[in-house]
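After the structure tokens below, expect a handful of questions from me.
With one protein chain removed, the remaining protein chains of the complex are shown where they sit.
After this line comes chain A, so read on.
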Amino acid sequence: MSTQVSQHAPKAPEQMPRKIKLNFDPNGKMSDRFKKEKEKLFAAPARLDVQKLQIETDVYSKWAASKSYSEIKAMIFDRLSREKKVWLDGNPICGHLTNFIYGGYIQPWRDSYWIEDDKEFALQRGVHKTTEEERKIIQECGKFWIGQNMQDRVRPIVKAKYGLDVQKLVDIGLGLNFDDDMGGMVVPCHRTVIERGLEDVLRQIACVKSKCKVYGVQAPDPTAGQVPNENTILTSVSPTSDYKKWHFLCACEVSIKALIHQAERYAALAREAAASEKDPCKKAEYEEMADRCSWVPAKPARTFKEALQAQWFITMGDWQNQCMTVHHAPMRFPQYVYANYKKDIEEGRITDEEAIEFLQFWFLKVNTQNFVMNPELAIWQQSRIAQQLTLGGLDPATGEDGTCEVDYLILEAQRRAQCPEPLLSVMYHNKLSPKFLMECVKLIRTGIGQPSFHSQEVSMKRRLLHEEGPIEDIRDQAVAGCVQSIIGGKTDGTWEARFNMTKMMEFFFSNGRDIKTGVAYGPAYGDPCECKTWEECYDRLYKYYEYWIDICRDISTLEWNMERDHPTPLGSAVTYDCVERGMDMVDGGARYNWGDGVCLAGSVDATNCLAAMKKLIFDDKSVSMEKMVAAITANFVGYEDVQNLCKKAPKYGNDDPFADELGRRLMRDYAEIHNRKPDYMGRWTITPSAYSVTAHWAFGKKTWATPDGRKAGECMTDATLSATPGTDVKGPTALIRSALKLIDPVVYGSTHFNVKFHPTALEGEAGAQKFLQLVKTYFDGGGYQIQFNCVTQETLRAAQKDPDSYRDLIVRVAGFSAYFITLCPEVQDEIVSRTCQTW
């Protein structure tokens, strides 16, 4: 086992104190060229690309018996890099993920039960209807994958061990993504590609290979019962025998060379285009493109534009290997390209306006990232690919504010471009300058919902709770996943299933049954009417949580262990310390471990359920347990009086200790139950997670009536700290105080808090300052993540048409605030007309 510190580990560059010098038009708009390219991309039809499916099926069917999993993955990528279509378009950054402007790959090794019969395939933006020819290919290949994909391998074991059908657990809304959303998120070191170049990685691989003892003996595997100590730096927790390291390193070499080959194909195309181009301007541009593609990603980027091209090549290549929401995000991108930007500016090679446009062209590339989703995933993933781009943060070396000019340029690029991705997020700390924060407010005001804010301090504390590491690493926090944080470039990315908090309420009232179908799942702990005190009631509920959280953990652990058969050699090659350890990140090759455990949704709904149950049944005794059971079972039909009391019971979000304390207790218990077991490789770095994305909608649809007054099938509450619409009647300061109590974000790996604002609240400099003071108070109080949605005219118009979905929209002006939907129509119109986007 290698414990030496590699000479290639990135040294944090010495930073001079930064003086922000900017030179762009703060009222600037999209250039005509960019606008045209943007329109073209977003109008492009969603297409399914079956080429990779054919290659993948072919390679697996021929080589599965003799090649290692790493080598197979590399062979697939190698063939794809040679065989796929390459072409140039109006975007000066080269490289297309698939054979189409907006195309996606099927990943048959995840799950494939649906691909044989489906004629329509959902991508993140749009649906592809297959042609006859494509159908033939899909069906042909699909046959091979039946029984071979992850889902088909996991489910029989779960069935045999627990008697549980995973699909049923999804169908009744107990959880999601037990085995269809996995696949090692890669959070690579972009610096490796930009500053070192991939040829340097090849040299490093050769060096490690020269030291490999191919006859080495494999040490006991932790999954075989031996649990190793805490994960320590440069110490692999899961030793691998040397011949496996050899295979892994060879696979890295093949993958890197394949990517360089793809880049060279683009260089050749651009060279050809330049040769036949008459327009001297265009000719020069083609020559520049050729120059860039023949230099990066093989060699260190020399310019800002090369840095962006290198960044896109590695992202595109890794997504060609494996695609998934959150996979291979830009992370602390401004830090990675700053040196190149600075040099270009100093040497007069680029202006800020040019940099902004080039960044926007890169945004377009990010917006071509997508994948074909299975029908379950398509329900809730919708249009997200969560390419989080972290702004702000600390300088890893000095601990000073890390914000640089590129942070500002990105905010400005997005203000003008309004692209759904990348998702801008700010790593918030007290050294951020007011100027920078005002730029953030300017973007929020446009209604795009970006940037979100994440606490640097909480992220660091969270990491320190679990890992040892030099302070330079601990400071280097990036937002990753949906609302989590990681040390970019040195961390593996595994996450577990998603868990519905309110389903336990249903099981409690029904004695272990899904009420809609009447079918029993798991244990039945007895008739709820046996509970004579609140504590008995809570203990009973607790037992359901205990059983089902454990089940979710077990299924996830099983899934992840099998996932080790699907390594990611290209991503691992650019993630520290996989090459040094000779191990893929799925085997624990990365220096740190993300440890994103089972993610809960419905925390606020569950809190409100507890509050209503305790208040009505045990404190006020206004509803007997018998009557509550009957009311819930009847979906409140004929029990509207009970539902009314349930709705008017204390609710989270008002700084009411009655509700908030009950919720806090449940969240603490959840974390405790969750952390009783290590992750799939025996590591105790695993943390519970808490965000909803759109799971609150999927879970709500499948969950029966709940004692907070919600009827069966109704949507649950968004995020995990936002209040149920219409129930937070005390305003944002009370809501924030509640939010600071419910979930401990140091113990949890994430929290998720969406707050809606009418733009009048952010008007003018004073409005913006007060808004930022609100944010700062939240972070000073120990908050982790907060995101503001500034409503737009379109939102308000939608609210007028569909008031029920917009119950929580608050409008405030001097001495007055009201829920939008309760205002009379004339006044609503007036407010709509006041809400304009020209700031």
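The rule is short, and it goes like this: contacts are C-beta pairs under 8 Å (C-beta built on N, C-alpha and C of every residue); 3 or more make two chains touch, one makes a residue touch a chain; residues count from 1.
Note that contacts and distances are computed from a predicted model.
Absent chain per UniProt: "Phenylacetate decarboxylase activating enzyme", "Peptide/nickel transport system permease protein", "Integral membrane protein" or "ABC transporter domain-containing protein"?
Of "Phenylacetate decarboxylase activating enzyme", "Peptide/nickel transport system permease protein", "Integral membrane protein" or "ABC transporter domain-containing protein", the absent chain's UniProt record names it "Phenylacetate decarboxylase activating enzyme".
Among A:Lys461, A:Lys516, A:Lys543 or A:Lys730, which residue is in touch with the absent chain?
A:Lys730
Which of these, A:Lys209, A:Arg302, A:Lys431 or A:Lys647, touches the one chain of the complex that we don't see?
That would be A:Lys647, which touches the missing chain.
Which of A:Ser294, A:Thr777 or A:Gln793 touches the chain that is not shown?
A:Thr777
Which of A:Glu56, A:Glu467, A:Glu563 or A:Asp655 sits in contact with the chain that's absent?
The missing chain is touched by A:Asp655.
Just checking the interface: what residues of chain A touch the absent partner chain?
640, 643-644, 647-648, 655, 730-734, 737, 761, 763-764, 766-767, 769-770, 773-774, 776-777, 780-781, 803, 811-818, 821-824, 826-827, 830-831
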